[in-house]
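The other protein chains are all here in position, but one chain of the complex has been omitted.
And then chain A:
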Amino acid sequence: MSAAERPAGALASVPAAPRDRYGSLPAAVRAARERGELLVQPRMGFSDPARMRAGLLATRAARGATVGTLTLDSYTRVGDVAAAARALATGVPLNGYPITSHALDITRGVLDRVAGPGFPVQVRHGSPLPESIFRTLTALGLDATEGGPVSYCLPYGRVPLRRAVDSWARSCDRLARAADEGGEPHLESFGGCMLGQLCPPSLLVALTVLEAAFFVQHGLRSVSVSFAQQTNAAQDAEALLALRRLARQFLPGVDWHVVVYTYMGVYPRTPGGAALLLSRAAELAASGAERLIVKTPAEAYRIPTVDENVAALELAAAAARAARPLGPGDVSDTGVYVEARALIEAVLDLDPDIGTALVRAFAAGYLDVPYCLHADNRGAARATLDAEGRLRWSSVGAMPIAHLADLDRAALPTSSGLLAALTYVQRTCDADAAAPAPSLPLEGARL
């Protein structure tokens, strides 16, 4: 019987798995910190359990400090269990692992003797209404996952923000209760990604800090904040510093760390361009993060294979080890910190309940994600790339940063203009990788 067919209450009666059987993400972060290593993690998910298990085994065996991932498929993300079950029955390969449709024992068979102390496995999904996913993963004894009421709502469909906030609040409460059984549940905010591209860093930083504060308000004691590599290395380094500073200020008394995502927008098409972008992400992460999510050269085309994921993990681990620490002149202050702080404070002022504050903030346009089509997003903010590839606001809409933002009043995009901005990283990385290496590093082009 699949989990989908089980009567609603049945999962609750499954005996709780012994804690730490499948490893602890916060413990792995502490251990890596002590060794001075960056944790590297794939975004890996297959619908076939045997392939999923093989992927986890290969991740564990990869050279580097690795964390395992179960990335869930799109049917599970949108709660379409019927479609997931149909695909499993007919052997149609999905774009991830359908954790709520495979029986619990099948998933235990995927995890047993792979996940464990020293090799935690995190569930990555993308669900605005994640209650059944949280129910399943806690029943399995897994206690690390990711998302957030905003970052898994606005970019992931059409569920109203208020519903997502309520569902995430209940899900956080459930996950936090895993601590009662001696576990150390961990929740990562995906707020540092928001549509993957063309969102200026101050808004990404503000959103991930706000989501982490929401998790803490709902009982979590170990969280991570995120930042997705963007279009300019110096701007990214500044954003990462701002993120650490704000996390210190707004997440007092809880365990937190920073995770960097390798570029989440349109990816280079050549193997060389992909490797260059990944090594830049590893250098960025080495400058101020504990964990890095990697991408592979298949990114621009299709779901990556296990081998492609392993190669990416090893390349990233090596690049992080080789990275030199940031020097004093490497990062300048272009205002990411003050803008992000202004956004966070304006939102927190709206209501003592952070979920309600987030809903009000989007309704008022205090938070406004560029190019996001979701009905609860105001849609008045616009961003653009300047000549150095820095992300700049071209309109801040009603966000309370008009006095801070250095506007680049670019014309509204055309289809070709938008595509040019979306493919900037792809073009520059593919070109840089094809060009012969310069004999001397160019000023300002270190990362």
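One rule holds for everything that comes next: a contact is a pair of C-beta atoms (placed from the backbone, for glycine too) under 8 Å apart; a residue touches a chain by one contact, two chains touch by 3 or more; residues count from 1.
Rule of thumb we're sticking to: contacts and distances are computed from a predicted model.
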Margin query: Can you work out the missing subunit's protein name as recorded in UniProt? Choose among "Acetolactate synthase", "Acyl-CoA dehydrogenase", "Putrescine transport system permease protein PotH" or "Cobalamin B12-binding domain-containing protein".
Written below: "Cobalamin B12-binding domain-containing protein"
Check: Hey, which of A:Ala28, A:Val114 or A:Leu195 is the one touching the hidden chain?
Finding: A:Leu195
Checklist line | Which of A:Arg33, A:Arg63 or A:Arg158 contacts the chain that the document leaves out | finding: A:Arg158
Item checked: Listed residues A:Ala50, A:Leu419 or A:Ala434, member touching the removed chain -> A:Leu419
Next item on the list: Give the residue, chosen from A:Ala50, A:Ala89 or A:Ala375, that touches the chain omitted from the document.
Entry: A:Ala375
Checklist line | Sole contact to the chain not displayed, among A:Leu25, A:Val40 or A:Val78 | finding: A:Val78
Checklist line | For chain A, residues in touch with the removed chain | finding: 73-75, 77-78, 80, 83, 87, 92-95, 126, 155-158, 195-197, 301-303, 371-376, 379, 411-415, 417-419, 422
